[in-house]
Structures are given as C-alpha cells and as structure tokens.
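Presented below is the structure to which this report refers.
Taken from a larger complex, these chains appear in their original positions, while the remainder are omitted.
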Amino acid sequence: MQKELETYFDRLFPICRSITGNGLRQSFEILQEIIPLQLTEVPTGTKCFDWEIPKEWNIEDAYIITPDGKKICDFKKNNLHVLNYSTPIEQEISFEELDKHLFYIKEMPNAIPYVTSYYKENWGFCISYDEYKTLPKNGTYKVVIKSSLEKGSLTYGDLILKGESDKEVLFSTYLCHPSMANNELSGPLCLAFLYKKIVELKKRKYTCRFVIAPETIGVIAYLAKYGMYMKDKTVAGYVMTCCGDAGNFVYKMSKQETSLADIAAKHILKHQNIPYTIIPFAVGGSDERQYCSPGFNMPVGSLTRSMYQQYKEYHTSLDDKSFISFEAMQKTIETYFDFVRALELNDVYKNTIPYCEPQLGKRGLYPHSVNPTINRKIFHDRMHLLSFTDGKTDLIEIANKKNISIFDLEPHLNPLIEAGILKK
Amino acid sequence: MQKELETYFDRLFPICRSITGNGLRQSFEILQEIIPLQLTEVPTGTKCFDWEIPKEWNIEDAYIITPDGKKICDFKKNNLHVLNYSTPIEQEISFEELDKHLFYIKEMPNAIPYVTSYYKENWGFCISYDEYKTLPKNGTYKVVIKSSLEKGSLTYGDLILKGESDKEVLFSTYLCHPSMANNELSGPLCLAFLYKKIVELKKRKYTCRFVIAPETIGVIAYLAKYGMYMKDKTVAGYVMTCCGDAGNFVYKMSKQETSLADIAAKHILKHQNIPYTIIPFAVGGSDERQYCSPGFNMPVGSLTRSMYQQYKEYHTSLDDKSFISFEAMQKTIETYFDFVRALELNDVYKNTIPYCEPQLGKRGLYPHSVNPTINRKIFHDRMHLLSFTDGKTDLIEIANKKNISIFDLEPHLNPLIEAGILKK
C-alpha cells in the first residue's frame, strides 16, 4: 500500500489546487482512479446557508522579474509563490509598491508561506524571508500573474456505499490546498485507500458516505444539499486531515463527546498500545466546524497526527514530502479501518439463558478438566460476554468493562449464537 | 482603596461589639458612611425559628484589682479581657473563686482568648497564660464588671440594590466580635467596599442584597423575616468572612456544589493564576450554615483566605491589625467583584445562523488573508462562541469548554449582536 500511496502522492503534489478551478478537477480525476467519486459542480453565486460560491479561479503562470533581470517567485517552480486566488496582473512597479503584495515569515526564513485571499480580490506573492531580504530596493520590478477569476463552479466529490441499513458512517476530507503534504494530500489519500478496504468487506451494516470537498465552502455547499438528511442518518463520522506524518495520533472528539464516533475511536486507540491523545472539540480545526455547528451537531470527530496549527511547517512550503511518512499514512488508514470494523461489529446482544450461567461444558465451550495454571482468558472473555449481554449493553461497553478489545469478543459471537445461547 | 480600608479599620477595631448593644450600633453607623444600610432592631424575646433574641448587653468598664493593688484585665486596654455577655459584678473574692471565671490558653501563652457566654448567664475574664501564671494565689481580688443585660434589641443592617430582575445575588457578613481583625472586620469592610464597586456598574441584571448581621442569631432573625422570599429569588450568594489576610483563597462551595454561585466562583478563581483551594460545604463555618440549612438549601458559598479555626491566631487577641493585609483585602474585594461581573455577563445566547459557520469575513469579523504564524486566539474565541451558542449553554460553560475566561468572550458579544448573528 505504501508504494501505491507514494505514487499517487507524487502525481497529486505538483498540482496547483484551490477551492475552485481546474487544478481541483484534475486532482479529483486522479483520485477517481482509487475511489469512484461522483463529481458535482456548484455554480458561482449559489447561496449556501450564509455563504455564496465565489468566482472560479484558474492560473497558468506567475512570476516577478527583478530590476536586475532575475526571475523570482516562479509559480512553475513552486505554486505556493502566488497568493492563492490572485487576480491577474502584468505591470511594472517599484519595490515600495510591490512590497505591499509580498508575504513572508520572518520567524521561518527559509519557508514560503501559504496565503489565500478568496473573498477579497487582491494579488500577491509569497516568498521566503531569506530571499525577500536580498531584493533590491531600487529599480523597476515586473510582476506577472496570468490568472482568471470568472463565473464558473466549485467542484466536490462524494460516494455512497450502501449497507444493510440507511444509518450512515461519514468520512470527510478536503481538497483545496496547492502543493502541501500533511495538510492537504494526507486526507484525500487516506480516505481513498480507506474506501478500498471498506469496499472489500463482505457484509456491511452501515451505509458509508465519503465526501471530498474544498474545505469550509465546499463542505458548506455539500451540507446545504444533504445536511438535514445526514443529521438524521449519521451515527458516526470522521474528518480526515493532517494524518500523514509520523506524529502521535490525536483524536478530537465531536461536541457530543459520547457519540458512537467518539466511543469507537477511543476504544480502538486505547487498545493499539501506541501513544495518543484525546482532545475536546474546538473550532481551530477543519470541517468538523461545519458538521458540528450548533444546528447540525453531528457525531463527527477527527483523527489526526501532527495537527493543523500545531506544527511549525503547517501552511508553508516545508509541509512537503519530507515531512510525511507513507508508513504512518498506512497506519492511519488501518486505524480508521479499525473504527469501521468496531462500528460494524458493535451491537446489542441478549443471553438467552439469563438466570445463572449457561452450562458451557455440555456444549463443548468449556474444558472438562481445568489445570490450575491454565490460561483462562479465552473462557473468561466468553463468560464475560454472556454475563453482560443483557439486551441493553453494547459490545464496546462490554469490552470496556473488562478492559479488552471488542475484537477479543468477536470470535465468541458465532459459537454462542450457533449454540443458541446468544441472540441479537 | 487600601488607605481608606485602613482608616475605617482603625476606627472600627477598638469598639467592643457583641451580638447586641451599643458597640454594634456604633459600628453600623461607621459602616453606613460607606454603604447606606437600613438598620432594623429586633426586640429581646422575639422568636426566630428555634431561637429567641436574647437580652441586650452593654458594657462600660471591667477590670480586676490584684491583692497587691495592680489593675489587670482592663477592658479599656483590650475589650477581649471580658467574657463577652458577662453579667455585672463588683465583688471581693479569693483567687480560688476567681479562677473559676478566668479563661486562658496554655498552648498560646501570650494570647488573650475570645470567649462568649450568650445564652447562659455568667461573668468572667480572659487573660493571657503568661499573665495568669504570675497571679498571687493568696489575698483578696476585686472584680469589677460594669455591664448590663436587659430587655432591648438586636440590630442588623441590610440594603437592596435593585437590578433589572428580581432575581438576587446575596452578600452576607457578620458584625458581632470585639477587637479582632480577620475574623471580624475583614467581612464588613470587604462587603462595604464591594458595594461601592457594584453601585457604580451602569447596568445590573441582578438585584443585589447586602446583609450585615450578628453571626448566627442575627442571620437567623433575618431569615425568619426574609428567608422564604430569598429561597425563591437567590441565584447566587456568598458569605464574606476571614477574607482580609494574605493567605491563599479558599472557596467553600454551597451544598448544591453546582449552583451558579459555585460555578461562577470556581470559574473566576481558575483564571486568576494565583493558588486557591475549593472545599465542600461544611458546618464548621459561618452563616452559610443558616443559608444552606436543609429547609433553605440556598446557593450560598463563601470565599475566604485564612479560614476560621484553621489559623492559630483565630479567636484571640493575636488576630489583630498585624495579622491582616489591606492589599490582600483589596484583592478579595476585586475577586468578589469579578464574581459579580461574571454573573452579570453570564447568559444564554443563540447563534442566528446555526447551520454551518456564519461567514465572518464578509462582516469584517475575520481577516481576508491569514499568514501561517498569525495568532488565531481572537478569531478562535469568536468562532468558539458562535459554535456553542445553542440557546442552552451559558457563557461560563462555553468559556470552560475552551478553558478560557468568560471575560475573553465578552469583547465578541456586541460585535456579533450588532452583526445580527448572535442574540439572547
């Protein structure tokens, strides 16, 4: 899987994406090779709750020619150099004038920052502070941005994978940043490869909904269409973002904190035997802000690794391939898949012999003779399951009561159901 | 403020107060210079629940002449020398007889203890153990107590500061101990100066009730008259006592533990960045015993510093001006004032755009371009507020969810209300 992840990463990374435009569409097309997303175009000007779909932005080229004839801030070398959503310009100007349109970070002198201006028309360039310092103060600069900002549409993709029930599990991520790794491509890649694992499950109780949309405005457009239905049907959901580097897992709870999404995530993380943190819902984040807005308040959490705004490379050219790990990305996918497995497995069962223990021995489910040093875990897990299946307590809670994994209970279900002493 | 506090302290300290009498009235008159308390006289013999107003006690002088002619236990030098509520006496007696009427503390040989006998008629003197040890065992002592114990009345003072609502916030303290500092004057001084700050607030939601009464019997008399009304109207209350020394803050919760009084106090203390302790309700205390008695069970807590019975100078002549700090007293007043500010500010709001986030940018409430290193706290506080204003969660709880102060949310309220995206 890691090799494949890397191949797709390498194809997607160079593309200049934004919240609209052909870079976005091109990225969706590549992802469709992995997950058959259905794409939707939402026209410029469409009202979505408090928002409106902006003009579509496309860009061909951008650069600056310095007074001494050097080409700098070359979009073709790094698309972060251009202020995302820049209006077109081709003009000769002084350094003083140019300076008002340059973005850099003094504290990170070798990084090109990622800056956008979606909702106020502006043009600009992003540059490392090291390079900025070398710019001559006199003479004439030529600035060129060959972009367009016109009526068009915003693109999002989704896919519904039907299960036995119309109750849904949601996976959502964003596609809208140009060449960045952890805070852009880790989400869509993990979501797409998670889809590949889920689609192979023979039996699925829940319908799975996969959403890839430009952050904020894209998900708002999506929720304007499907939000009320999803509020009704979603039992658990996760926003996949910043999940591709080697940092420890962080699970950000939904506002509900005790939703099935949260219970399953905490349960799986607890039994992985690797460090992790649980944090409450907070607005400094991604699209869980929309899913958990007070009107929706859906059970949507988010499993990340090095989190947005918490690592210094965030939103700069340093969030690149060297920052991430395909091994870590695979572990993220597997962990999310374990969330799905736990949700699918979790259910409420009833012990059909509720008064005193069922006699397991006569059914071949308990040994006839027990040596004092025998490992009793397997029998005790089975008896524990029977002792707590009261028709009210679900399997995750039953596992939590013994501090074992729900997957430790799994092998006991069928034998007990076949023996007639357990039923749904 | 500290200078003023000290001036009033110096005027109040020498007066011999008790639960009734002219020393009490004289003290009330001085306090009325700061807070316009209305005084009430409750006649001797009035029944108040299980209690009855005792006779009024007044005293002019008291002393002992030793066999060798020395005047000791001179009331005019320190009014703690006389057993509070002593009956009058003028008699010559042996040391043996006198000894039955002397109170001292072996373990604190330089302290004059404070002892009372309100409900059983007795006379007596309080003396340091150091002095007690020097008393000649032979010869005749002359004891003089020029006091009176007669039908009269008990005095208490209160003031109602009307707010927009008839829901009330209570501040209660006692006035009844003779010359002691932390465990007597810190309470009335803090209450009076807190009043001065509250009265200057331009707008007040809550009606504030200020009560100064002799401890126990005075508050019982007050509650016999107003208790049922207060039980209905009081949303938060605090007993102000032992709050004038430099010890760390201790907040004693009401019995309810989760009342608004408790929530506000814990919230303010948490964000002061100075050490403090939270303790449960306990009967070893002051008038919260009456306010929180099982029939009333009002939301009344108490913020103290070095607490009654927990510091060795308590109830002795060593609880004097040197024990307290006017700087600390001012901080106590400011902290109580913050409780009031938090209670006044706290309310339930509703985000008028509950589905997905409101677009703050178009309202000038979010920057158009965001550099990666920007300090996002101010925007995140604002978005956090909007994300949790669901018409049910109040501001303190919303602040607690982000571990910030309610005062961090305050500057966002008006801009959001004016923008039409927040309402009560």
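Labels for the chains are A and B, by order of writing; each one numbers its residues from 1.
Going forward, contacts are C-beta pairs under 8 Å (C-beta built on N, C-alpha and C of every residue); 3 or more make two chains touch, one makes a residue touch a chain.
These numbers were taken from a predicted model, which means no experiment stands behind them.
J.: Given 2 placed copies of the single sequence, how many copies form the entire complex?
T.: In total, this homomeric complex is built from 3 copies.
The rule is simple: only the chains that are shown with their structure count from here on.
J.: State the interface residues of chain A toward chain B in the complex, per the touch definition above.
T.: 48-51, 83, 103, 105, 107-108, 113-117, 119-120, 122, 124, 216, 219-220, 223-224, 227, 255, 280-284, 289-290, 292-297, 309, 314-316
J.: Of all residues in chain B, which touch chain A in the complex?
T.: Where chain B meets chain A, its residues are 351, 353-359, 361-362, 368-373, 376, 380, 383-384, 387-390, 401-402.
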